[in-house]
Every structure is written in C-alpha cells, then in structure tokens.
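So the structure is just underneath, and the comments pick up after that.
Of the protein chains in this complex, all but one are displayed in their positions.
Here the chain labels run A and B in written order, and each chain numbers its own residues starting at 1.
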Amino acid sequence: METLFSQTTEAIRREAKDLLESGKVAAFLGFVKGSLPTVTRPFVARTPEETDKLVWNGLCVMNLANYLPGLLKSLEPPRRPGEPPPEGPLPRVGVIATGCWSRNMVIQIQENQMDRERLVILGVDSHGMIDRRKLEVLAGGREIQSLEETDERVIISGRDFKMETARQEVLRDNCLTCVHPSPVILDKKIGPTVPERRVHEPFARIEEIERMDAGSRWAWFQEEIATCIRCYACRNACPLCYCPTCFVDDSHPQWVGKSIDKTDTATFHILRAYHCAGRCTDCGACESACPMGIKMRLFTRKLQKDCLELFASEPGLDLNSPLPLTTYQPEDPDTFIIAGSKKQGTQGGSEK
Amino acid sequence: MKNTDQKNPYLPYPGRIDAITIETEDQNLKTYRIILEKPEDMASWNHIPGQFAMLSLAGKGEIPIGIASSPTEKGHLLFTVNRAGVVTTALHKMDVGARIGIRGPLGNGFPVDEGLKGKNIVIIAGGFAFTTLRATLIYMLAHRQDYGKITVIYGARTPGMLLYKEELKAWSQRDDMEMFVTIDQDAPGWDGLVGFVPTIAGQVAPSPENSAALICGPPIMIKFTMPPLEKIGWTDDQVYLSLENRMKCGLGVCGHCNVGPVYVCKDGPVFTRAEVQKLPVEF
Partner (left out) sequence: MKILKLDNSDLKTLLTRWNETRDLFSPVEGNGKVGWQRIEPLAFNEPAEGVPRASIKVFFFPQPETLLEYSTRSGDRDAYVPRPAMGKGRERIILGVRPCDARSVMLNSLPFANDPYFKVRKDTTLIVGFTCERPCSTCFCSWTGGSPMGTEGMDIAMTKIEGGYLAAVLSEKGKELLGHLHDTKEASPEERKQLEALRKQAQKGTGPAGSPAEILRKKALMDLYNATFWQKLADSCINCGACTFLCPTCYCFDIQDETVKGKGRRIRYWDSCMFPLFTQHASGHNPRGQKIQRVRNRFMHKLKYFPERFGPLSCVGCGRCIRECPVNIDIREVMRDLLSIQ
C-alpha cells in the first residue's frame, strides 16, 4: 500500500542515488530496515547501489546528526595532528533531516563540530516517530513479530495476536509535544509539509513534577534512574555529547564512581542533562536508545522549559542566533545566582 | 574466607619502600627499592627477567610495572616508574618507609633458561623501557657462561635521561660484554655515541647467527630498528619484544590488554616478533 512513508522512501532513494552517482557526496547517511520489526538501522551508503536499501518510516528514531562529525572526519584524507586540511573542498555527506535533527545540525555547526558546506541535507517533515516501548506495552509482553504502518495506523502482530492502533497512541512523548516538525536548514525538501503544530500544554508532565515537593521529586528521580546500567546509550545516541573524553569516563581526575552506586548514577544523569541545557532539541534519541526504558528525556525537557522561560530561547532554530548559554545579555535573568533573592518565593532556602 | 584457604590472585604482598633513586634529570623516573614485609614472602619470591608485577597503592589502585631487578639480586625488588597516571603520580609522592603492595610476578618473561641459553644476545633499549632488560642483563651476567657474546645498545634523548647511570659505567668497563650507550643529539660534556638507537644498531649489531635480540622501547624505535637488523639477515623469530598494553587484572581475565586472541598480561608481555606479526596491530 502506498503511504506517505513509502513515497518518501522512494524519493530519498532517488535523491541519494543521484547525489552519489553525480559525485556530489561521498556518502549518504540514512536508515535501512532492521532485522526486527520495531527497529531501523542507521546506515551509510557509499555506492549508488546501496541506496536501494534505504527506508523511511516511523521507526527512524536515532538522530542522524549524531553520526555526522565522525563520518565527515572519516572521509577526510588522513593527516597528522596539527597538519592543515588539503586544498580544495573536502568530501561531502548527504543526510536526511527532520525538524529536531536539523536543529542539532545547526548546533553542531555553531559549535564548530562541522561545516555547513560539507552537508547536503534532504529535509523531511516529521510525522512523529514511534515509541517501541509503547508497542511493547500494547502487546502485553508478547513478542511483536511484524509491524505495518500506514499514515494514521500501526498494526502489530505476533504468534497469536494482531492489534491495530492509531499512530498517535504509540508516538514517542517528545514527538507528541513537538512544535517544529520541519527542518530549519535543508538543501532539498522531500515529501509533504507538516504544518507547525500547536501543542496544548507542551510541558504538562514537567509541571506535574515541578509541583511535587522536593522529597517526592527526589524520590521520583531516584526511582526513574534505579534501573540504569551505566551503558551510556543515552549519551552516545545524543548529537550534543561529543566530548572526546566524557567526564564519567575520565579517571585522571575521576569525577564520578564508575559502578552503579546510586549517587554516581544520579550524578551522571544530572550532569548529562545539564551539559545539554540550552542545546537540547528534544529529539528523544536518548530515551529511544535506553535499553532499560528510563525516561531521561524528562530531565532535559525541564531544562528546555527553563531556557524557554528564562531566555525565550529554543536552540538550533537559526544558524545566526547564538545558543543561550554561550552568550550574555545584561537583561538576562539572574535571580538564581544572586544571593538572597527569591524567584516567586519557591527557590528559597539560602536566606539566613 | 581467609587468605590461607586458597591463594587469592588479587591480594598483594604487603611491602615497604626501602629506597628511592631519582633516575632522570626531569625527575619523572624514579627507581623504588621494595622489601616485602613478611620475610617468608621475600624469601619465596622468585621471578623470571621480563616479568612484571602490580604495584598496589591502597586507596589509589594498581599499576603494572616491569620488574627491574634480577632474580639473582636477593632480598629486594626494584621498579623504575615513570610518572604518568593516577597511581604513578601518587607513588612519586611517597617516601621511604611507605607501605606498598606487590602483586605478582605476572606474565611470561624472557626465555632466559630455554630459548636464549647458549646464544649471542643483543639487548636493544630506548628511553625508560630499559627496566626489564636491566633485570635480564644482570641475570645473564650472573650466569655468564650460559650465554655467548652479549651486546647492549641503549639510547635516551639526553645524557640526563639515561637510567642506571652508575651501572652503565660499570658495564662499559667489563670485558665480557659490549656496551653502546647513545643519546639522540650531542650534548655538552657527552663523549659517548650520538645518534638514534636504530642507527647505532645498524652499525654495531652482530651477525644473526645463533643470536637473539631483545628489544624494548617506544613503538617507533622498534619499527626503525628492524630494517637494519633484517638487512644483515636477522629474522622475526630471533627478535623478542615486550608489549605494554593497558592491564588491570594481570591474570588474563579482565579483557583490557588483549591483542587479538592473546592477553599481553598472561601470554606476554614478551613475544617474538614473529608471533606479534601474526596478530592484529592493537598494541
């Protein structure tokens, strides 16, 4: 059956093949079908033939921006540290971008992780991606052996069941509150336009957590990360996390214990979230990658809300507007750093 | 469980620092003389030159260090330690009398009693990788009749970066071995050889007939030392190297030091070059 996804898949294959055939790019970054019905595999096509395998569907949950700096670097001719790059343009990469991924690309460009000139971006408006954990809940613990997806419906089946649901019911939480489905930088638009969305109460869950008293909030946080195995899939799936040596891995000095002590795990999650403050585009890759189903996206979502409220800033929408925490305006709110001041009487505790 | 039930391979012998020698002008290399606290531990200690031990600093961690003393030097152990990471930095701050654990000996060592007996030996060392070769040389000199001609080629960046300076002098005065000490660039007051180790090796290395070479040094030195040796007929199975991968358990379990299917800590650190050539380049 023809769907928006199948049409987009065809268009991506065509464009990617053309880009590789014409030599405009050295590699094309997209997705191929996975070996399981609920996952896709990020894939680098290096020959025109390989583009026949590319797919586009609601299971493309990994943020492709994450791969770009490394892939671009791997395509450069090898050179010694400190040696300048060769004359002339470096090899380029073609890539698919939705709204949030394109915003991550903007941030990577702003943070000097890559050059815009080396990207050929095929922009695709996102219809929202599927949360496979929600599918698992729907299947009630039974193994999902096949999945079909139409524009509005998702049908899953297993050994002795078949179920159908509206896509909306199984979309990832971040997609449900997304207001920017369209890519902000692109070289060619693929597929139909999805209108900017109005989301009723986009921060409802965050506000719910904010209303908790400190003790309950801490208990919620501890409970949420209790099953963390410190595999760092959330960090490694994130295009913002590109430090050559992450603070959790560093041992000289060592900032945090490396086993699964509660305090260490909490430190990891809090610092990871704060490193993303003012940069996170709520792409949801962290949560999609987590093998334990931890909802760590809520931590960055809270910071996103704060940035919006404090600096009226949404990161990555514009290549020319600096990220909120890398710039300073005299009128920036400062109640949280000035001793003795209180923000609406809720942040107290430091007054003597 | 008491330690007497079974030998716990993670439990170090308690020892104390007996003496510290600053070896190099940059003070980054110090030799620690360690005495195991229990006389019976010290008496039963035995190792093969080329083996290493874990220096264990309670509260800081462990670090694998080649044993610089020869098993023929009884009553103490020597370790020459470069200050690099967490544990070695802490060790460099410690004084004589401080407690230190020793876990070992670990690894295989040079085949001083099997493969090398009766052969002419060429020891080639660069920088601070001379340590286990010092152990080997002392051992061979103590069993001098077991080996043929002994040639030592040792180089450092500057005269001040040479290890074991007093011993180097003594060895160059011996008439039962040949000693070539070289520095990278000429320096005031230096009247010895000048030039990189590979160059000197090319000039002075003996014929490969019934010979073995033991080479320790930075990878780049090893790489450039091979062509001049090959030119005069040396083959890979005559050349012994000591690899230095990151190690944690020292028992061939934890997985940090593997090069393909071999564990450097257990199957090595000493391999012939022929063995190394068959492995992935992951060292």
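Here, a contact is a pair of C-beta atoms (placed from the backbone, for glycine too) under 8 Å apart; a residue touches a chain by one contact, two chains touch by 3 or more.
Computed from a prediction, not measured in an experiment: that's the story for all the values here.
J.: Given that one chain is not shown, what are the shown chains it touches?
T.: In the entire complex, chains touched by the missing one are A, B.
J.: Given the contact definition stated above, which residue among B:101, B:126, B:155 or B:269 touches the chain not shown here?
T.: With B:101, B:126, B:155 or B:269 as choices, the missing chain is touched by B:101.
J.: I'm checking contacts with the chain that's been left out. Which of A:11, A:39 or A:90 qualifies?
T.: Selected residue, touching the omitted chain: A:39.
J.: When the complex is taken as a whole, what residues of chain A touch the one chain not shown?
T.: Per the touch rule, chain A residues meeting the hidden chain are 34-36, 39-44, 62, 66-67, 70-71, 141-143, 145, 159, 223-224, 226-227, 229-233, 235-237, 245, 249-252, 257-260, 288-293.
J.: In the complete complex, the non-displayed chain touches which residues of chain B?
T.: Contacting residues on chain B, toward the hidden partner: 1-3, 5-6, 8-12, 14, 56-62, 84-85, 88, 99, 101, 244-246, 248-249, 251-261, 278-280, 282-283.
Definition applied: only the chains that are shown with their structure count from here on.
J.: CA centre of chain A versus CA centre of chain B: separation in Å?
T.: The answer is 49 Å.
J.: Going by the contact rule set out above, which residues of chain B touch chain A in the complex?
T.: Against chain A, the touching part of chain B is residues 85-86.
J.: Considering only the defined contacts, which chain A positions touch chain B in the complex?
T.: 251-252, 254
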